[in-house]
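Only one protein chain is missing from this complex, and each of the others stays in its spot.
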Amino acid sequence: MSRFDGRTPDQLRPITIERGWSKHAEGSVLVSFGDTRVLCTASATQGVPRWRKGSGEGWVTAEYSMLPRATNTRGDRESVRGKIGGRTHEISRLIGRSLRAVIDFKALGENTVVLDCDVLQADGGTRTAAITGAYVALVDAVAYMQANHFFKAKAQPVTGSVAAVSVGIVGGVPLLDLAYEEDVKAGTDMNVVCTGDGRFVEVQGTAEGAPFDRAELDALLELASAGCVDLALAQQLALAD
Amino acid sequence: MSRFDGRTPDQLRPITIERGWSKHAEGSVLVSFGDTRVLCTASATQGVPRWRKGSGEGWVTAEYSMLPRATNTRGDRESVRGKIGGRTHEISRLIGRSLRAVIDFKALGENTVVLDCDVLQADGGTRTAAITGAYVALVDAVAYMQANHFFKAKAQPVTGSVAAVSVGIVGGVPLLDLAYEEDVKAGTDMNVVCTGDGRFVEVQGTAEGAPFDRAELDALLELASAGCVDLALAQQLALAD
Amino acid sequence: MSRFDGRTPDQLRPITIERGWSKHAEGSVLVSFGDTRVLCTASATQGVPRWRKGSGEGWVTAEYSMLPRATNTRGDRESVRGKIGGRTHEISRLIGRSLRAVIDFKALGENTVVLDCDVLQADGGTRTAAITGAYVALVDAVAYMQANHFFKAKAQPVTGSVAAVSVGIVGGVPLLDLAYEEDVKAGTDMNVVCTGDGRFVEVQGTAEGAPFDRAELDALLELASAGCVDLALAQQLALAD
Amino acid sequence: MSRFDGRTPDQLRPITIERGWSKHAEGSVLVSFGDTRVLCTASATQGVPRWRKGSGEGWVTAEYSMLPRATNTRGDRESVRGKIGGRTHEISRLIGRSLRAVIDFKALGENTVVLDCDVLQADGGTRTAAITGAYVALVDAVAYMQANHFFKAKAQPVTGSVAAVSVGIVGGVPLLDLAYEEDVKAGTDMNVVCTGDGRFVEVQGTAEGAPFDRAELDALLELASAGCVDLALAQQLALAD
Amino acid sequence: MSRFDGRTPDQLRPITIERGWSKHAEGSVLVSFGDTRVLCTASATQGVPRWRKGSGEGWVTAEYSMLPRATNTRGDRESVRGKIGGRTHEISRLIGRSLRAVIDFKALGENTVVLDCDVLQADGGTRTAAITGAYVALVDAVAYMQANHFFKAKAQPVTGSVAAVSVGIVGGVPLLDLAYEEDVKAGTDMNVVCTGDGRFVEVQGTAEGAPFDRAELDALLELASAGCVDLALAQQLALAD
Partner (left out) sequence: MSRFDGRTPDQLRPITIERGWSKHAEGSVLVSFGDTRVLCTASATQGVPRWRKGSGEGWVTAEYSMLPRATNTRGDRESVRGKIGGRTHEISRLIGRSLRAVIDFKALGENTVVLDCDVLQADGGTRTAAITGAYVALVDAVAYMQANHFFKAKAQPVTGSVAAVSVGIVGGVPLLDLAYEEDVKAGTDMNVVCTGDGRFVEVQGTAEGAPFDRAELDALLELASAGCVDLALAQQLALAD
């Protein structure tokens, strides 16, 4: 059985990670998972939010957003509506938590990195592409900070890599890295965030249709773990350039 | 090893589910998981949101909120700040999805149930208590709707029960139903929503400290599944009164 | 002539004042005037708002809110609408002014008490129940502050008691403590806030139908004054527990 | 004893009511109570708010606002802050209720009058000046509506006149129509809205300092009633031009 | 050919500039361009916005607003809608820039002047009337500041005068100072802000209908320059009183 775009069930879409996309940001990546394209910028600044001042520890946070016409139908701008929707909030928080999982805040010192993940084109998996790209932008920003003495010379604020992928059950078959066309048909949908050494940072599974059982959950976790290994490799290759 | 409140690792806190707490709502429950107390009301109305009109299908949605002094330190009211925070959005969406998983919208007809889950006192597990209590309020509201001919006489809109519990790893030990004191120490934290027949509706696991491995994930899922069985029983007992 | 619930015109509904309802707040009261139920919490903190810093004086403020399904028809949450309605504003201000009337700010020192009055169930008279309950919560919070040395050992920040009741003319008859069913029929509606020694803190009378004359106003003031005496007694009994 | 501006305790400030101040509005009045200057416009439109459609009845509503530099210190614009303050809400609601007390909504038919009361210069008593001026603007707007056949030829939507004045106790002496300088020193402050035939529409008394007793309340009511008689006369004279 | 109100194409409407309109503001002007009436107040305060502190330089800013019934049809209040519209923003910014063009911020010292321009009645050209009147209010406020030693005794913060006028092409004819009736018919519409010595501070031309060519642009600039000379004279006369 083959998928609508010819992939096997355990195959990622073509992944590209283009570093240095923006001349202003300390780290910037245009990441694509197939037709999903997300611009991830990492902005490094000295200082931390008020509630963290004097702690000696840094902070990493993220904001996710979609351009109005990133999707097939134009959506209203959240700035025009005057409030951020629940979905945006949820994804921004997920990205922030995921990246913070691989940061040693003591090593970072009282500095902040803000990750902006703006979806330029959406075709399923925007949050997982955002996490995967944001990690690479974060590494570049931390390198910039190191070169500019934001923190101690030998500190290593980045303790590991992190990547994310979606998995789901479509027509009874567990599939890796769902495109939009597959996502809308998925009975169960899961986003999995893994570190480069194969551990989990976040597991979010949702029954879109019928509830799922333990065997299905296990199959999805296997598929996602394997996908994350491939993504970690793509990140390494991009950073090696 | 015993927990700070004398529980075993796989033991729930005392659970109470008090039906008919409000004289106005079609369904209302004051649920407590230990010192966590959530007032869940279910409001039944004829008609559905605009985007669903003419579909012949109903809708179930939820709003979660915390009273300002439900916690140890007073929080600002979201109405005063003029916007809903990310955490509130995230939990409201989780409750809504969880309850919708056990509703047959065709059977419900073009009617809406809004579940309001207001945390009167918080001590960990507010979202899981909210889901568990909201299910009971929903059942009462649907019974009211049936008695008042909102939908076809023999329709059965509620297709199963749903309950939720938190689990986490504290000091290396997987624990069921974390109280606040345990929650802040947990390295990994997971909320699991199960149907009464033991399947998963939602699995949300987060590494608060170190990433977690597959064995830890499996242990937490076991613990949560068992906890949900107990909660389903408590729901049945409450509904049998 | 007897009222719909069997009361005489000058009779209060059953009043209950349950202290210590919340484990977190420095003072907390669940007050009921018949089926109207309001949770009043008093949160004590050191420091005062910016405009009062350095004055040596404390501050007391209040926020009133209604749960969406406190009433017969579900109301939209003000947090979701993104703004506070005029009625909420008006009542919050009334509660704050009323409680401040019995506080010696110098004695309180530069400390703040916030009174949160959340209506769990509404059946007329929510603002008067809120004021009556908030006073008791405030006394408990001030006692906590005294025990914890927020202010000078012998200071007496609470200078008297305060309670409130509604009165109105229904079918030509002046009635005390209107239930919702009576409130909607009242031609004139008045809320009266009195100190324990029988003086007025606030008198707010409104002609809902025909304007009222001086004789009617006098009759309502008599009725309210007598009602407040009974409420002050109920407050004393609650505080004596 | 004479007041800071030479008035006797029971004397109003110079009152002016200038009709036809705006060329666009159906009714418009620049009213002044001494240095307090309020522009009141009445806008008549066909149709009523959604919740009143099909009732056959009209609606009257009011909005009160202050220019940023109407007062001694510049205040932030509510449009810039993005929300309306509690005081503004409270006064807008008071003006609306007061004017509705003299309107027969059946006679008005399904038409709406919006009263905008914008304080150009504030010197105490802005809300009472607004009510007094708005009544005159409303009468002009209703006359316009009659001339333009908004409602039945012989209908009389305005059933009486309404005016308002502030009273207060300053240094133990009850005073009529407080200027700002007196208002800030008043121990008790009351706004009274009367119909032209001497009945009360609204009585709002607040103890700014010590609570007040029945004798003080009575003295203030006498003073206010007499003041309203004078204001009603001023309204008649203005309308007679 | 004569205009609807009898003016020649290069003639201003009757201009009045009434100083000292408000007793509270340091500078205040009621300016009228025909039936357009704008209340301009200048509020002087010590200190500057945070981003300018320590610079030794002052700041001048402006806020423009329209009363709801300044126009023929009542508009919603921006405070009630909870946000400022694009037009308001645009005009406030234009007024601020225009006035800043004639201020020496070093000479002003770390002081701020806020110009509030509230349109009481609109009949075309509200922004140009606002700029023209605000200049006079600004001069008065700076004089107040000088008298009260806000800045160095010999400093001259106001470096020149500024005035503004609209011009447009109606029916092929370039006209000065458009009234509303003309404005709606104008194919090209331009607002020009000039200094008293005839230089340009701002030129904003917009093709409302067909694009305009260089000759038309030149004709409009001539007309506007001449109009600004007359307005500068009117300002001088007002200030000479």
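What to note about this one:
Just so it is clear, A, B, C, D and E label the chains in written order, and each chain counts residues from 1 on its own.
Simple rule for what comes next: contacts are C-beta pairs under 8 Å (C-beta built on N, C-alpha and C of every residue); 3 or more make two chains touch, one makes a residue touch a chain.
The shown structure was predicted, so the numbers you read here are calculated from the model rather than taken from an experiment.
The chain not shown here is in contact, across the full complex, with A, E.
For the chain left out of this panel, the touching residue among A:V114, A:A143, A:A219 or A:L239 is A:V114. Only one of the listed residues, A:S65, A:S161 or A:Q235, touches the absent chain: A:S65.
Of the candidate positions E:L39, E:V60 or E:A101, contact with the unshown chain belongs to E:A101. Of D:P9, D:G82, D:G160 or D:G187, it is D:G82 that touches the chain left out of the display.
Not every partner is drawn; the one left out touches chain E at residues 83-87, 89-90, 92-93, 97, 101, 160, 190, 194-195, 198-207, 210-214, 217, 221, 225. Remark: the residues of chain A touching the chain excluded from display are 22-25, 28, 35, 39, 41, 43, 45, 63, 65, 67-72, 74, 77-80, 82-84, 88, 114, 116, 118, 120-123.
Please note the rule applied: only the chains that are shown with their structure count from here on.
Leaving out chain D only, the groups of chains that stay linked by touch are A, B, C | E.
Where touching is counted per the definition, the chains common to chain B and chain D are C. A repeat of the D-E interface exists among A-B, C-D or B-C. It is B-C, with more than half of its contact pairs matching by residue number.
For the self-contact between chain A and chain B, the two sides draw on mostly identical residue numbers; the shared fraction is above half.
Taking the mean of the C-alpha atoms as each chain's centre, chain B and chain E sit 59 Å apart. Centre-to-centre separation between chain A and chain C, using Cα means, comes to 50 Å. Taking each chain's centre as the mean of its C-alpha atoms, chain C lies 28 Å from chain D. Shared contact sites, meaning residues of chain D that touch two or more other chains, fall at 82-84. Chain contact topology: the protein chains form an open path, each linked only to its neighbours in the line.
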